[in-house]
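Once you've had a glance at the structure underneath, I'll fire off some questions.
A single protein chain has been omitted from the complex, and every remaining protein chain is retained in its original position.
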Amino acid sequence: MTATVPPPALRSGRVTPTAGEVAAVGRRRRPWRRLWAVVLGVVTVAAYVVFRTEGATEDGDAAAFRFFDGVRDWVDANRDSSPVFLYGINYVRLGVRLLVDAVQAALSGLGFAGLVAAITGLGVVLAGWRTGLLALGGFLAFAVLGLWEQSVDTLVLTVSAVLLSVAIGVPLGVLAARVRWVGAALRPVLDVMQILPTFAYLAPMTLLFLIGEPAAVIATMIYAVPATIRITALGIGEVSPSAVEAATALGSTRWQLLRKVRLPMARPTIVLAVNQTIMLALSMVVITALIDAPGLGQNIVSALQRVNVGAAFDAGLAIVILAVVLDRITTNAARRVRRSLSIRGGIGVGIAVVAAAFIPLGSADLPAYSFAAPVNDAVGWIELHWYDVTEGLKNGISAGVLDPLETVLVTSPWWLFVAAVAAFGTLISGWRAAAVAAPAAAGLAGLGLWQHSMQTLATVLVAIVLTMLIGVATGVVCARHDRLATALRPVLDAAQTMPSFVYLLPAVALFGASRFTAIVAAVIFAVPPVVRLVERGLRDVPPAVVEAARSAGSTPRQLLWKVQLPMARGGLLLAANQGIVMVLAMVVVGGLVGAGALGYDVVAGFSQRELFGQGLAAGLAIVLLGIVLDRLTQGFHDSKGPRR
Amino acid sequence: MTPMIEVADLWKVFGPRPERVVGSPLADLSRAELRERTGCVIAVRGVSFDVRPGEVFVVMGLSGSGKSTLVRCLTRLIEPTSGEIGIGGEPVRAMNPSRLRELRRRRVAMVFQHFGLLPHRSVLDNVAYGLEIQGRSRAERHRRAGETLALVGLEGHENQYPDQLSGGMQQRVGLARALATDPEVLLFDEPFSALDPLIRRDMQAEVRRLHGEVGKTLVFITHDLSEALSLGDRIAVLRDGALVQVGTPEELVGAPADSYVADFVRDVPRSDVLTLRWIMREPAPGERCEDEPLSQHTVIRDAVHRVLRAERPIPVVDGVRRVGVIDADRLLPALIGHHRQVPA
Partner (left out) sequence: MRTLRTAATAALIASLAACGGATSGAGEESEPSAGPKGTVNLAINPWVGYEANAAVIAHLLEKELGYTVEKKELKEEIAWQGFETGEVDAIVENWGHADLKKTYIEQKKVAVDVGPTGNKGTIGWYVPQWMVDEHPDITDWNNLNKYAALFKTSESKGKGQFLAGDPSFVTNDAALVKNLKLDYTVVYSGSEAAIIKAAQQASAQKKPLLFYFYEPQWLFAKEKYVRVKLPAYKTGCDADPKKVACDYPDYVLDKIASKKFADANSTAYQLIKNFTWTNDDQNLVSDYITNQGMTPEKAAEKWAAEHEATWKPWIR
């Protein structure tokens, strides 16, 4: 793994198990569990056969929908009169607007040449001249792609959201690490926040903050801040106790300890937290184009609407460039963090930036190039020549796997589903996890969106199976072929910086509007981290063990199946857990391109007034589904390993 | 002379509701049983001792015997469960937080096994840290830190960072940091056990030299007997949190209080530690001796030359008073034997 992109587990701010923990999980054996699993399976199937229902269709009317509609009406009526809004929420909106305007003024005030010089200078000072050159090339590329203004808008929103996240997340992270009850109280909240699919909170955001930049920045902050908090807390918690003790012994006050010892020592980790916050914010900012945030997201939304893969390619490329530049600057800054910035260098760069701001060079003065035409040609060619293959694949999987699974889930009585979640949850992840998952599953029924939830669940399950098949296979190959792994790494890096949204396009182009399209997009989205985790899990198997197995005469295949995969089980299960959360997020976004079910409800909810309540309920259902899936799989890696 | 440090009946119990253990029958349970019944561990058990100003007081014991806990209790880095501590005549347990901070800032400094240096600060700023948090000016603390660095032989390394130094040099920085605030008392918690043996010996010499030069009161924790013997004016032996013996090196080697201490000192080359007092005998009536006497505080090894060349036993004196005689017959077993000696 290159140091530039931290492991996916850390990306989402989760704590990654060490090799030791992974191995420990792998070693555990519980013979009775297999028996129980079989018994439970048989009982569940029998119960299904006996109690199967007709799968009553939803009539778009449920208590939950009416309740949310009521909430919406109340908010609409009181937005300018209720004190909650007059003195609270509207001020938040105003404050964020002020922040965005200030950042905007600062960045656009520099002008094209000035901003390019500034980012280059920042790169040089913080991260060395290589990174500076990368930043220079990257920002010039925005102009060449004709996306300068949109890129700056995206940058403005990202920077604003990151500033907010850091302002809120770092203090909270410090508190979480230092004050036990704060940490304990935050933990479940962060857990839920991290599995919230981006899509689910757009509607509540517009309800509270209306559309526009403030709502977008706040939504982005909510998406990114858990990583800020988690990683900061991790960094503060990891500060060497002996240094703290030494400083205490010299008579430091608590505040001096924090300011002079804990924070500086955690600084590399906090910079990493900022890095992760930036990456997450960038991917969310793009999605907030749906609620009228400006920037590259607008290009992608409009490309999606016009099924114009080429246009999206340019915008997607710009996003990746922005992500790579910001990522390199922050990771390299984290690595060089101790060399105090040379003041002279800083002044020099400052002068250069000011001078550059007066260069009358505009973004339009650069030669222009767009990938749109060649990409569209390529897509057209594929559409024409692969039509039978893509159709066959789509129809085969839909009819052969997806439809039967969906039928089973939809026709299960809800109580059977809840019972199954409780039973299998206990078996897989322990009663704690089941105690959270089962009520969440019951909540799905209570929301009046049973059928849609089960349809979404079916799509998610198929997608996760495909993701794991592809991810594990690729991971295994990568773990065995160093060259291939090295070659694949930058691709995986880029794939992980790409906002989920972008993946819809090639899928739509190839498969039209269907659930399978969402599955394909989800697989593309979730495979890279799975590959990473699997590869790492396999590589973490101690060489001594592999050597021993070899010397006992194992064939490579035996080595893989009998030694490496079982020992990497922890890594595989972690990959499944991570993958499933990502897949859910993507399948829901697939509602934009014909995947229907909950994702469609959400989209319809914030684009059609009379569907608002249903949309909000669907958002909640997605969250509940996320909790069910996460808890059921989290036990894989969490409850058995030592908790920190 | 009033003692610099007074410790009286000090207890430290880790675990839930520790107060109930002290002075109750629970305290007499075995370690495992106590843990089973209450979840508590007794780390320091009714320890009392005094340290005189300028003395080097060594605390020794096996790993887990409570040495670190004991030394941390002195400045309440670990809050004692019960007992009294006085430093310079002032009761430490009665101090409020700001008074306690003053104590730590100006009067007692500590050197740690794992150095505890701040990796984000240069060597100079590490040493200046204690002055910085006292609010001294930048110029003053840098000047003082520079002087202290010179004292420990680290001139020229001011602008390096801890991870650029070897372990021995890092601990010199730790030493300089402790000395920079010019405290009356220095506490050392196994400062050299993470170092290579050669470097360790250098550092011990350094501590001896500094003690000679700056004359502080030193409390020195170690599990290494030879270190204890070479540095300590007096040595306290700790076992399972309780003091089993406090005495000079030769008292320990010559008269271990129990088998635990005896085990400790078994491999010590006695001739290096013991003085003639431990092996001299009463002169036989009318026995003729050499003219030139030896002091009873002469270490055996230093007397070998004379005793073996003398034709007659050599008288041993305490000042001018003759207390015994020594001859080759008494000396040789002490040079080769490792068995228990009994003082005359």
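Here the chain labels run A and B in written order, and each chain numbers its own residues starting at 1.
Throughout what follows, a residue touches a chain if its C-beta (ideal position, glycine included) is under 8 Å from a C-beta of that chain, and two chains touch if they have at least 3 such contacts.
Treat the numbers as computed from the prediction; the structure is a model and nothing was measured.
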Neighbouring displayed chains - absent chain, whole complex: A
Absent-chain contact - pick from A:A102, A:L133, A:A435 or A:A473: A:A102
Contact residue for the chain not shown (choose from A:G596, A:G613 or A:G626): A:G596
Which residue of A:N90, A:S363, A:S429 or A:T633 touches the chain not shown here: A:N90
Hidden partner chain, residues of subunit A it touches: 59-61, 76, 79-80, 83, 85-87, 90-91, 93-95, 97-98, 101-102, 104-105, 108-109, 206, 210-212, 289-292, 294, 298, 301-302, 304-308, 394-395, 398-399, 403, 406, 508, 512-516, 591-594, 596, 600, 603-604, 606-610
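Operating definition for what follows: only the chains that are shown with their structure count from here on.
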Interface residues, subunit A side, partner subunit B - complex: 240, 242-253, 256, 260-261, 264-265, 267, 337-338
Complex interface listing, subunit B residues touching subunit A: 75, 77, 101-106, 109-110, 112-121, 129-130, 132-134, 161, 174, 177, 181, 187
